[in-house]
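Only one protein chain is missing; all other protein chains are in place.
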Amino acid sequence: MTTAALQVTDLACRRGGRRVFDGLSFSVKGGELLALTGANGSGKTTLLRALASLGRADAGTIVWQGADIAWLGHLDGLKGDLTVRENIDVAERLRGVTPDRQRIEAALASFDLAALASRPVRTLSAGQRRRTALARVAASQANAWLLDEPFNALDMASQKSLRAVLAQHLAAGGLAIAATHVSLDMPGARSLELGA
Amino acid sequence: MTAFAALFRRDLRLVLRRPGDVVVVLAFFVVATTLFPLGIGPESNLLARIAGGVLWAAALFAALLSLERLFASDYEDGALDLLLLAPGALELAVLAKCASHWIVTGLPLALLAPLLGVAFGLDGQSLAAVALTLLVGTPTLSLIGGLAAALTLGARKSGALLALLALPLCVPTVIFGTGAIEAIATGEGFGVHLAILAALALMALATLPWGIAAALRLAGE
Partner (left out) sequence: MATLHFLANPARFRRFSARVLPALSVVTALAVAVGLVWALAIAPPDYQQGETVRIMFIHVPAATIAMGGYVLLAVLGASLLVWRHPLAALMARATAPVGATFTAVGLITGSLWGRPMWGTWWVWDARLTSFLLLFFLFLGHIALSNAYDDSERGDKSASILAVVGAINVPIIKFSVDWWNTLHQPASIMKLGGPSIHPTLLYPLLWMMATFALLFVVLVLLRTDTEIDRRRLEAAEAAA
């Protein structure tokens, strides 16, 4: 995996005439995890969407180098009428990548989804869906993960799985940025508090 | 191109998993059309005269009805973000979605319309005209409706708004679609009408995907 790097300089976002944040500068490189923390409405999602180029920044620059982005929004982005495996499969194809069977099975296993893989997503619980969406990110060969509240709806066991998967991603030289309320005390993790 | 095919197939598969949604649209088409003889009376000359307009208007409403969900489901479950982030051109993804929508609504509407036309007492040539004009004209409706659907994502009262935005833009297509059937009644052919409908479809194909893609990017912001 080629490593990605992100350099953000003097970033400002405004919504409906209101300043969400401004003058934000930071950098993240391969092997690092940046946790975006802050109160509700402090702009974590706005920043994450701007970093993914889904949202618009009003000033400043976002420079990615060698990044292939995998996205987990606060919505799971799953189609209810497709099975768990089909959802992951089609997401890879939409990224223009031929799905890697082994990676997908490994990702399903690491989130304990192997038994659910052939079930339509609409029959799953909220936590199971979140795990499916996370497995989609883990199965992708992307080197930059942008995660909006990845721990949402996860039980203790799944939170542990997520930490393990994140650690593995970082160890392989991957980069991750996560908006989260849960503290991420793991090696390579830093945090950036918004609205402070 | 593989992403285009993947999205096209995904949408078709989603429809196949819920065939009821398509059946409801077609049923609406049949019921709406049936109302006219009931409202106007069974006089066959009159029915044959208005058949073209009735079938076209009902097809337009049926198409718009189904278009409301074209991007809304992806918007609501977050899958739209994945489309926006896909490396290929968003315009192609838009085309893939509109194409799969047309396969499951425009195409069956065009095939169903001649059957209803028989009930209106249309002759063979007029039935062919109904099917052909709908075949060539419904892609335009899918694209115009697709733009309205993308513009109204997340809007209040999006269904009624979609119709308000799309209907005036659909007027030329409807005029030439129904004109073809009338032209047969006056003894002319409908080749010119088909050609103009094809031209309208090509124009829509060449311009609207950009508008739809821009509207989707806005919805993502």
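To keep things simple, chains are lettered A and B as they appear, and every chain counts its residues starting from 1.
Methods note: a residue touches a chain if its C-beta (ideal position, glycine included) is under 8 Å from a C-beta of that chain, and two chains touch if they have at least 3 such contacts.
Because the structure is predicted, anything quoted here is derived from the model rather than measured.
Partner chains of the missing chain, restricted to those shown and counted over the full complex, are A, B.
When the full complex is taken into account, the listed residue touching the unshown chain is B:Gly154, out of B:Pro87, B:Gly154 or B:Gly191. In the full complex, subunit A makes contact with the omitted chain through residues 12, 14-19, 22, 58-59.
Subunit B residues in contact with the hidden partner, per the touch definition given at the top, are 147, 151-152, 154-158, 161, 164-165, 167-169, 171-172, 175-176, 179, 182, 200, 203, 207-208, 211, 214-215, 218-219, 221.
By definition in this document, only the chains that are shown with their structure count from here on.
Mean C-alpha positions place subunit A and subunit B at a centre distance of 37 Å.
In the complex of the two chains, the subunit B residues touching subunit A come out as 2-3, 6-7, 10, 13-14, 17-18, 73, 76-79, 81-88, 93, 220-221. On the subunit A side of its complex with subunit B, the touching residues are 49, 52-56, 69, 71, 73-82, 86, 90-91, 93-96, 98, 120.
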